[in-house]
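Of the protein chains in this complex, all but one are displayed in their positions.
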Amino acid sequence: MARIGVFVCHCGENISATVDCGKVAETIGKLKHVVLSTEYKYMCSDPGQTLIKEAIKEHNLTGVVVSACSPRMHEPTFRKACAEGGLNPYLCEMANLREHCSWVHEKNELTTEKAIDIVRTQVEKVKLNSALQPIKVPVTKTAMVIGGGIAGIQAALDIANTGHKVVMIERSPSIGGHMSQLSETFPTLDCSQCILTPRMVEVAQHPNITLYTYAEVESVEGFIGNFTVKVRKKAKSLDEKLCTGCGLCTTKCPQKKIPNEFEQGMGMRPAIYIPFPQAVPNRPVIDREHCTYYIKGKCKICEIVCPTKAIRFDQPDEIIELQIGAIVAATGFDIKHADFFPEYGYGRYKDIIDGLQFERLASASGPTSGVIKRPSDGQIPKNIVFIACAGSRDPAKGIAYCSKICCMYTAKHAMLYKHKVHEGKAHVFYMDIRSGGKNYDEFVRRAIEEDHVNYIRGRVSTIYERNGKLIVKGVDTLLSSMPVEIEADMVVLATAGVANSGAEELAQKLHISYDSHKFFAEAHPKLKPVETNTAGIFLAGACQNPKDIPDSVSQASGSAVKVAALFSQNELTREPLVAVVNRMGPPLHSTCVGCFLCQAVCPYQAIEREDIKTRDGKVLKSLAKINEGLCQGCGTCVALCRSKSIDLHGYSNNQVYAEVVALLNEY
Amino acid sequence: METTRKLIRKHSLELLYKKLSASNKVYAPVTATDKQVEYKYNPPFSDVTFDHIRSTLSVKNLVFPKVENLFIFSNSKTESSITDVNLNLLPNVVLWGSHPCDNAAFDILRSIFCWDINDEFFSKRLEKVTVIGLACHTSDDYCFCTSTGNAPNSVKGSDILLSKLSGGDYIAEFITAKGSSILASSPELFENETEEKAVIAVVNTKFSHEQVTEKLQTAFEHPFWVENSLRCIGCGACTYVCPTCACFDIQDETKGKEGRRYRSWDSCGFGLFTLHTSGHNPRHVQSQRWRQRIMHKFSYMPDRNESLGCVGCGRCSSACPVDMNISEQLEALQNI
Amino acid sequence: MKTGLYPGCSLTGSARDYNESVSALAEAFGLELIQIPDWNCCGATAAHNLNKELSLALPARILALAEKNGLEEIVVPCAACYSRLVVTQHELKKNPELKNRISEVIEMDYRGTSRILNVIEWIDKYIIPLLPEKITKPFNYKVACYYGCLLVRPNKVLNYDRAEDPQTMDIVMTKIGAQPVDYPYKTECCGAGFSISRTDIVSKLSGKIIEDAEYRGADAIIVACPMCHSNLDMRRPDINKYWKTEFKIPVIFVTQAIGLAIGLSPEKVGLKRHFVDVKIS
Amino acid sequence: MSDFEPKVVAFVCNWCTYAGADLTGTSRLKYASNVKIIRFPCTGRIDFMLLLKAFANGADGIIVSGCHPNDCHYTSGNFHAKRRWIMFKELMDFMGIDMNRVTFSWVSAAEGAKWAEVVNETVTRIREMGPYVSYKELVNKTIEEEVKNE
Partner (left out) sequence: MNNLISRAKELLESKTVNVVIGYEAGPTGLARPAFITDSAKADKLIYDERCVQNLAVYLTKAEVKNFGKMAIVARLPVMRSIMMLISEQQVIGDNLIILGISEDNSLLDIASISVMQGYIDKCDLGNPSKDREILAELNKMTPEEKFSWWQNQFSKCIKCYACRQACPMCYCIRCTVEVNQPQWIPVQANAHGNTEWHILRAMHLAGRCISCGECGRACPVGIPCHLLTMQLADQVWNYFHVHAGTSDKMNSVLSTYEPNDKESFII
């Protein structure tokens, strides 16, 4: 027989000022199975909690209803108190008399009556609560970092340095990401490669890090602490153990006219190539799409010249399966390209380039060895226009957000230009200058004041070519509000930062959510910016939204700590408020009929198929089975299940039904 | 027993109907818009049908309602109290125009409900019912009353039996004291019987129920059941329309402090009918349930209740969505 | 299917040449155009600055008349009218209450089911498929396609072509043998809003449009809007006076160009009504 | 019917509307006390049968509320719920069961004021409509008849 204790809290006067707490306690005390119904000024205080603990023992309570504030506030408090009093914490419910009653109604009888209804409802519910045990799942202490840019590198190193194993997956032939393409970095103008390369090498040499480049995630199954990840190692057409990285093959390859991705298409590379001199690993791969042998069936010059006979034309893709405990997604971003800006003439006029292309032009290792030469004729531009917010903050273009990094790198670009072309004129069209960050605004001011970059507040409507010049038509909204026309030799568009290609597919493989721009979604915009809604998967860097290097690195370190915290436990405990499929003895085994429509509604792929078999392996019946590690307890499957074969701990059919009845009927 | 027979003209029949309606609830068949024949309380005489072969449902609900309250209860913190149903408040009912097959079912139901202990609900209700039966002048392929020991003009179960004359008048046969009292209270409505013979439907005998009963003694494991019930979809239509099926379920329904216990119709055709809490089901496939239905009516009841559990009305066959024709199966069983 | 035609005031007044070319094309391609009976002013361009309900009621009445006459699709050659009609349909679709209110105002049932085509859409749908066999005199000229503002804006409402760099008219031109030039002024303002009050602004803005077309070697400017046409054509003397130039480039409606390409006479397509001589035919 | 106090049950999700209603409280915004809340983890958990149970137990009105589309704590529970309500509402409309007595809303954890508005609007509407007699009759009349054994 149920023995329920009810504790009505006054919350100082927060509740008792409008609700007659004495009457509530008295009325509830008359309910069947309520053996104790009492009131107290502050239930959450130490004496209040002690009251509960003692009552549990004294009255041998089987259920507790604390009638106080919102369970979103103090449910953990009182569940803990019950546990300390010797009662299973899940046999405690809260009746929300404050936020949902005393604070929102006037003092009168109706309010007290409502309070009684609310408490009665919880009493009827708690009678049907079951004692639940936290769910324990083991943890595989190996992390996977997807993406080898600066965020991924930082996360991998931080995790590896805590002593845990890390697998890093990078889809291009080298790690380094966009940072390796940059010339110099704001706000210090130190060389990007110089600070990045040591980190890249550290990754390659770290005993706890296994690096797979030219590899992509094929599938992810499982749950926090227990992921099974399949990785496709694309064929490099190379025996990496034999290759010394001498690079002879790359110089002899006859196919040399392939736009170089690392140079943002501003240079060419051969079909067998090392993406850039500092690449890690410093080994070539054959780009099978462009390789003459794969296209025409003959050539094999690289094989002939290779001194160690390392070329393997028949190498297949390899799928490896890894057991992983936590995943850090650090897949970075891309920038909006080409035909997105027809009015800016990108793609039509050679001398209109994007920010990353300018980085390569300005880079000492770039196609022009760091001399700012315009692509069309190699002339040094005398008059250069930078357009910030090319696409960003433009709802009409479908990108309403600020790409965050453009203001700063545009200032840097203008500065670099002025440092290299002293007599040149640099103009920047901008909407606002967003230079929040340590030493950021000073940096922009330096561009304006010391380097005399001409900042024009206004947008550019169109760019077209006339008399060999690029006519940039815009408006100056600060001085005259009149149209401005600049005859430029070159234009640099700070195009919007967008989600990397394949982000959506990867998110679907990881079962994490993503926003309408395909950026990965954090679990909470403020309080859980590193977590995703899928437990055990964390975010680092610009895959979440455009970020600069310090932000990416900070978040990467944050995600590393999350992983390390997870790996500090041998097993995980989770709230047991999960769904469960009923089971019974043969011949029924369960009332589940195995339609598996629940699999379709589950946002977490937490519903598995379980085959009931005879001893000789014949399948008698297939049932749905909830994976407790994955289930988050939303209950959508419960409401969908036609035969009511699934139920949800904490919100069971019996409980919610009893709540409806209790709320509307007097007892 | 020699019974009184009188002639009653059609217009007098109407007067009788009105007179009975004044002091009783009269339960009479009408043809609904969708061609279904259903019984209603006190329909206008003009709506009452005299030509139906069978109503969609039997009239067993007069004595065995779809839902019957057994008692109501209320709980407080410390005690529970029970209030019985006051059966004395039941109204008098005249069942008008029901056919001999349906009327014969009352005795069979009594043999079930009052087999060992008297089911008060059933017998109190039956006590209040006066049956003015109507002999069949039409029949169809589903009818097989003659195979179950009944006849289209059997007086079993009727207090008065009306038989139609070709001109539209009726012969009234007074069978019981209840019936005779109606004659006594309204002698002016009746005339003496003439030579004319009533029109009675012809229902051919399809099988010998004695022979069926005998065959069933050894037929429990016969493959017949599976072969002939594959198409049965396991609904309860046959049992719910049946005038003699008497299985029920008992439930408590509580709302707040108060609640009630009631019984409602159940069916042996349902898979859950015999499902144990353990998950074991002694009749776990449909063929076993179908076998149960026939066995119960043609073997177990003759054995235990000394009467067949079937009156040959043919309702179960006509209601079946997949044409599980009971007389066809019984015919076949007789010859296995 | 029958297509309804909403001519609006321009096509019966200052842009009769446009109207003639539309009719000539319909006739030449065997297309049935039914003028919406009892049509009224669309309210452009003043009504929406003065009275929102009025500015919606006027086009709604036109659309309701089309619905009433069973015209599921209507072509609106004038870009201003087109804009007003589409905007109205859009506004009333998202606001059912307003829709009921407007129905009351116009005392007619308005459902908003008509499909509204601008002239390019009409050409794309009905003329382009039949065009190849019909071309007898390919329009072998360099053309600057001038879209103006109302044909493609507001893009969110019209959902037609690219607002900043439209292409549809250029594509139509290539189909009749013309070579569109790269023309940055295709959606620049012609100053139509000031065509009565500040003609100097019109001259200044329209002048730039013409100048760039000539600079890019175009033989003609192609338009699909009566107001664009009147500013670039009728105002030409003022423009030349303002800029002290001698611009001679003709301004031709897209329908006229197609008409010429299929061998219709200049008179038939209304070319004789132009202020700037069209010497290219 | 001037003294008619409607009984309104609110089925809300824990993460948005329940939290939003908490915010209404924290903001001390007042609303009609006729509404009582039952908490669910997600609108996806809310069985359509519960709405019928609420009516059967004497509710005159119902509020169903959860996270705005795309804001679901569980990513998609509210989308599934939306489809369920679309179908349910169509069925109820077809059967003549009055869905004007049910308010469906999206109230986020930040929309404390909206919650008060939703409640007050619903209570006002139900007050005008009066008690849900036809559903109550459906339940009570038959029981009464059965109790009387007619």
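We call the chains A, B, C and D, going by the order they appear; numbering starts again at 1 in every chain.
By definition in this document, a contact is a pair of C-beta atoms (placed from the backbone, for glycine too) under 8 Å apart; a residue touches a chain by one contact, two chains touch by 3 or more.
None of the values given here were measured: they were computed from a predicted structure.
*Asks:* In the complete complex, the chain left out here touches which of the visible ones?
*Replies:* By the stated touch criterion, the chain not on view contacts A, B, D.
*Asks:* Identify the residue among B:84, B:127, B:249 or B:303 that touches the chain left out of the display.
*Replies:* Answering carefully, the residue with contact to the hidden chain is B:249.
*Asks:* In the full complex, which of B:85, B:172, B:198 or B:237 touches the chain missing from this view?
*Replies:* Per the contact definition at the top, the residue touching the missing chain is B:237.
*Asks:* With the missing chain put back, which residues of subunit B would touch it? List them for me.
*Replies:* Per the touch rule, subunit B residues meeting the hidden chain are 34-36, 38, 56-57, 66-67, 141-142, 226, 230-231, 233-237, 239-241, 249, 251, 253, 262, 264-265, 267, 270-272, 284-287, 317, 319-323, 325, 328.
*Asks:* Contact with the hidden chain only, please: which subunit A residues?
*Replies:* Interface residues of subunit A facing the absent chain: 588, 591, 593-598, 600-601, 622, 640, 642-645, 653-654, 657-658.
*Asks:* Contact with the hidden chain only, please: which subunit D residues?
*Replies:* On the side of subunit D, residues 48-49, 52-53, 56, 69-70, 76, 79-80, 82-99, 103-106, 118, 134, 138-139, 141-143, 146 touch the unshown chain.
To be clear about the criterion, only the chains that are shown with their structure count from here on.
*Asks:* Relative to subunit C, which chain's C-alpha centre is the most remote?
*Replies:* That would be chain B.
*Asks:* Could you let me know which interface, A-B or A-D, is made of more C-beta pairs in contact?
*Replies:* Per the contact counts, A-D leads.
*Asks:* Let me have the rounded angstrom distance from the C-alpha centre of subunit A over to the C-alpha centre of subunit B, please.
*Replies:* Those two chain centres are 70 Å apart.
*Asks:* Rounded to a whole Å, what is the gap between the Cα centroids of subunit B and subunit D?
*Replies:* Going by mean C-alpha positions, subunit B sits 45 Å from subunit D.
*Asks:* Need the CA-centroid distance for the pair subunit A / subunit C, whole Å please.
*Replies:* 48
*Asks:* Quick check on subunit A: which residues sit in contact with 2+ other chains?
*Replies:* 661, 665
*Asks:* By the touch rule stated above, which residues of subunit C touch at least two different other chains?
*Replies:* none
*Asks:* For subunit C, which residues are in contact with subunit A within the complex?
*Replies:* Touching subunit A from subunit C are residues 155-156, 162-165, 182, 184, 212, 215.
*Asks:* Inside the complex, what are the residues of subunit D that reach subunit A?
*Replies:* Contacts found on subunit D: 5, 7, 9, 14, 18-19, 21-26, 28-31, 33, 36-42, 44-48, 50, 53-54, 57-59, 70, 73-77, 80-81, 84, 116.
*Asks:* In their complex, what parts of subunit A are in touch with subunit B?
*Replies:* 30-32, 34, 584-589, 661, 665-667
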